[in-house]
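See structure below.
Missing here: one protein chain of the complex. Every other protein chain is in place.
All chains are identified by letter, namely A, B and C, in their written order; residue positions are counted from 1 within each chain.
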Amino acid sequence: MDRICGERAVLDVSGLPNVAFGHKNVTWLANVLYMTIEGTMFALVIASYFYLRTRSTDWPPGNSPPYIWFGVANSILFLLSVLPARWIQKKAPSGDRAAVTIGLFILAIFASACIALRVYEFTTLNCRWSDNAYASCIWTLIGVHSGHLVTEWIETLVIFGVSLTDKMEGTRLADAAINSDYWYFVVVSGFIVNFIIYATPRFL
Amino acid sequence: MSSHSVLISEPKVIPTSDSASRLARTWRQPSGFWGWFSNVHHTAIGTRYMVTAFIFFLLGGVLAAVMRLQLTRPENNVLGPDAYNQFFTVHGSTMIFLFAVPMMFQGFGVYLVPLVCGTRNIAFPRLAAFSYYLFLGGGLLLWIGLLTNTGADAGWFSYVPLAGPAFTPGKRADFWAQMITFTEVSALGTAICIAVTILRHRAPGMTLNRMPILLWEKLVISFMVIFAMPAVMVVSSMLLLDRLVSTQFFNPAVGGDALLYQHLFWFFGHPEVYIIFLPGTAIVSSLVPVFTRRHIFGYTLIVLSVVATGFLGFGVWVHHMFATGIPQMSASFFTAASLVIVIPTAVQFFCWIATVWNGRIQPKLPMLWLFGFFFVFLIGGLSGVMLASVPVDWQVHDTFFVVAHFHYVLIGGAVFPMFAGLYFWIPKITGRMMNSTLGHWHFWLFFIGFNLTFFTMHFLGLRGMPRRIYTYSPDMHWNALNVVATSGVAFMTAAILVFLANFFYSKKYGELAGDNPWAAGSLEWATASPPPHYNFLDLPTVNGREALWDAEPDQAIVVGLRDDVPEVLVTNSLDSDPEHKEETVGPSIWPFLTSITVSATFVGSIFTAWAIPYGAPFVVITLIGWLWPRGHSPMTREEAIEEYSHG
Amino acid sequence: MRLYVQLGIVIALALILFACEREQRIFRNPPPAEQTLNTIQVSGLNPGANPIATPVPPNTYEESAYAVAEGQKLFDQYNCSGCHFHGGGGIGPPLMDNNWIYGSEPGNIFATIMQGRPNGMPSFRNRIPESQAWEIVGYVRSLSGLLPKDVSPGRSDDISAYPSPQSMTKQTPIGVTGNPEQPK
Partner (left out) sequence: MFTLSRIGGLSHLLAIYQASPLNPGRHSTLNPVAPQAGNIEWLYWVIFWICFGAFVITILVFFTGAARKYVRQATPLPPIKEHPADGIAAWFVGGAITVTVLSLFAVLFMSIITGKKVEGATAERNAVTIQVTGHQWWWEATYPNWQANLTVTTANEFHVPVGKKVVVLTNSNDVIHSFWAPNITGKRDLIPGYSSAFSFEVDKPGIYHGQCAEFCGLQHAHMGFSVVAEPEDQFAAWQNQQVAPAREPTTAEEIRGRTVFLTHACVMCHTIRGTDAGSRVGPDLTHMGSRRMIAAETLPNTRGALAGWILDPQRIKPGSRMTPNPMRPDDLQDLITYLESLQ
């Protein structure tokens, strides 16, 4: 803290930067809190799933487990999509607008592909949400995660749209980097959700 | 107040210096009808929360009074069973979701936290504004429901199967569940704003261990909201799905489970009690030092207690379900947990008592309300100890004993501190002191009425009167006690009328308050009353836990923030060292428009699941309108003036 | 102040829009004294005999979600499910499809319940009070989506047939001849 002695003691902050990346960014913190909320929701639905498991003798009750390969394919796609997201985060602090734009474009394409695969996942769940409590849980999990997927896809597209204009600077670059954090959350929750949906009915 | 006449200034701040007028221009909030919907300053939003929540408090109180009238005599005919069930459900839901949390956490939090932090506005002001509109939407939804005979009628916790599709036909339970969605999204949004403000916008020097207890509590509550509210959103969404699209979460015939609802609900419901009560203790911990003229005793102990309450609050939910026949082992565990959570609250009590012993009590009105809090909440806490004991709970669970208990805890833990807080901070909000004589009348009427009504209920409960019955037979010998309980309502009604009269009178004719009428030590008293939209002419720095008491004679001020764009200082979470400056957002209509599209989607989804795909594009459009960057970052001064004077 | 007035107007308008019969809990309708008195009737089966006039007034119970939900409960409790199952049909004809042998109007169904029909549908006259019969009529019509969605019941707490009346798409009723019913 510099103190300039004058009429009264002051703390001069005029030299501080206007933009911060990573955990120093205020929006980053809000995003983390937001992901905590979403994560708690996922955790509670998953907890309900295991609770309902204890109330049923066979699992899945009267349905066959979902067809596995679309889920696996989507998980692999999730894994690959981490690369462009990370690339955006690397390039954003240096102000490389072109790289960020390209990264966002690739990420949007990945997200679109994930959504397309998700449509097939929905058709191969081998149950209807109104069949029983198991089916309700499965549909809720995959539905909520798809909601996240679509939200993130739209967000990426919007930031991509911003990056095509001359407004892509300063805090917008930081926002693009934060968007990648959120994509990681979608990926991680996607892995967990896919594990619950595709793996647990096969061994629980 | 003659002693502080030197401090008194006009409540309207007329900026004199060049810097003040530039700041006033930069931070100006629009006026007029549409300006009302564009205002994003935290003092405006916080005041709105308080006023709206107080109106809901009055409405909920009216319902309570009518219910008490119905119960005055056995086999009374004021309300039929259908109306009575709607009344008590809407009363409970209003008081919890539309009054207690919005008032104690959101109202006081949004108004005070940025001031106590020493910053110019709350973090994410547009999110804060959006949260308010959603809260209002949820409240209107519930009350329009009641007025159109669609009032929720399955109790404020809407247990399934009673609230499920098979036993609550129509849309009543859906209105309730969607009200939950509205208010919880609102609380979550506000929690993010408040937590980020506390963590990143504190004045330089306000390190974690110098943070006022008010901020500690708001921080803990924000995290409790973040972890607890999702549970109720999940469970009310499950209820909605069961009712609307025939999912089977709670249908025991096909693997669903009625107790799952209770587990999820109380996993939210018990932390909720602390979300309501901790703001009360925050007010107590803020006021006790002021009126004892002494730093609070056991700062660290209190902070640890608050944090411990935050954690333990998540470990006691099953004590709402002792009568469901859960195994003895887990019942004992949850008894132990429920008793353990007494300790942090007791610690806070002892620390306040120690502060009182060490200090010199000033006979001011807010302190009187704190006395009321001590008395009433202590009774509520001790009857809570009784209820934590499983066998006793088996007897008095779901009786008027429980009704008495939670009114002692919630009115004691929230309403008494609220009035203390209102008498304390209204001078800051309106710039004028409240009348002390009327305030004393208010207190004594309310205190007597409250104890008449609710202490009696302990006896009713012990003598077997279950809660939520719309009538009872004369040979149960409950008549006389019920007459006593109802008589208290007259006192409380009079008390509230006195308060309202006092408020409107003082707002106009009250003594001018000046910057710091109570000679208090936290930062909200370092600015004018009411605060200007830029909050502080010079951002302060902090040298101790009571910023103004501990300030050095030449305590430094922050310079170097621009006054031509709305800039705030971002500091480090732990040590509160300045890290960077951030240009915050100005007034905008988009949060309101977004709240309209979101509300339309929520309300539509009561009636058809198609509301979500049809509503989503509009939500997205308004969100893009909200978040689309305007201008350049950072703006030049001319651009900023252009943007904010015509925006 | 102006703001509050405007808010008040908005709320009042909203109330007018929302206020409807849907949520009415009907406990005693019509007043018992005005109801037809039941008489002793020894035989339970009387198809064709004692024809009662097809009631002209519309079924007010169909405007109340509560009444239709009561009808849903009675449908089970009076063992309508014993023959019709949960609308899927079995011993008796299905009630979820668009096929109406004796007409889909409330009055037709009421007559079916009260008078019975050939080939097994017994008469419930005197057994099921008229008010309850009307509630069952409402429920039966909801099974094929003939009632508004916000009146139709959701799923019940048992192993019920999919879909619930609430999510049933409206079936255009056709008579036994295969022709669409003439709207009245």
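Here is the rule we go by: contacts are C-beta pairs under 8 Å (C-beta built on N, C-alpha and C of every residue); 3 or more make two chains touch, one makes a residue touch a chain.
This one's a predicted model, so the numbers in the text were calculated from it and none came from an experiment.
Student: In the intact complex, which of the depicted chains does the undisplayed chain touch?
Tutor: When the entire complex is considered, the left-out chain reaches B, C.
Student: Among B:A336, B:L497, B:L574 or B:I621, which one is in touch with the chain left out?
Tutor: The missing chain is touched by B:A336.
Student: Write down which of B:G35, B:P81 or B:P617 is the residue touching the left-out chain.
Tutor: Answer from the full complex: B:P81 touches the omitted chain.
Student: Which is it among B:L147, B:V484 or B:V585 that touches the chain not included here?
Tutor: For the chain that is not drawn, the touching residue is B:V484.
Student: Please pick, from B:L58, B:M476 or B:L574, the residue that touches the omitted chain in the full complex.
Tutor: B:M476
Student: Just the residue numbers, please: which parts of chain B touch the chain that's not shown?
Tutor: Listed in rising order, the touching residues are 2-3, 80-82, 85, 154-155, 159, 161-162, 166-167, 252-253, 256-259, 292-295, 297-298, 301, 323-325, 328, 331-332, 335-336, 339-340, 342-343, 346-347, 349-351, 353-364, 371, 374-375, 378-379, 382-383, 385-386, 388-399, 459, 462-464, 466-473, 475-481, 484, 519, 521, 546, 549.
Student: Please output the residues of chain C touching the missing chain, sorted low to high.
Tutor: Within chain C, the residues that touch the unshown chain are 25, 27-28, 32-33, 35-42, 73, 77-78, 126-129, 131-132, 157.
Convention: only the chains that are shown with their structure count from here on.
Student: Pick the pair with more C-beta contacts: B-C or A-B?
Tutor: Counting C-beta pairs in contact, A-B comes out ahead.
Student: On a CA-centroid basis, which chain has its centre farthest from chain A's?
Tutor: C
Student: Approximately how many whole Å separate the CA-defined centres of chain A and chain C?
Tutor: Each chain's C-alpha centroid was found; their separation is 48 Å.
Student: Find every residue in chain A that makes contact with two or more other chains and list them.
Tutor: Residues 130-131 of chain A touch two or more partner chains.
Student: Would you pick out the residues of chain C that each touch at least 2 other chains?
Tutor: 155, 162-164
Student: Under the definition above, what is the set of chain A residues touching chain B in their complex?
Tutor: Against chain B, the touching part of chain A is residues 1, 3, 8-20, 24, 26, 29-30, 33-34, 36-38, 40-41, 44-45, 48, 51-52, 55-56, 61, 129-137, 139-140, 154, 158, 162, 167, 169-172.
Student: In the complex of these two chains, what residues of chain B are touching chain A?
Tutor: Per the stated touch rule, the residues are 123-124, 188, 191-192, 195-196, 199-200, 204, 226-227, 229-231, 233-234, 238, 241-242, 245-249, 251, 254-257, 260, 263-264, 267, 541, 554-561, 569-570, 577-583, 620, 624, 627-629, 632-634.
Student: Any idea which chain C residues touch chain B in the complex?
Tutor: Those in contact with chain B are residues 2-3, 6, 11, 14-15, 18-20, 22-25, 65-66, 68-69, 72, 149-150, 153-159, 162-164, 166-167.
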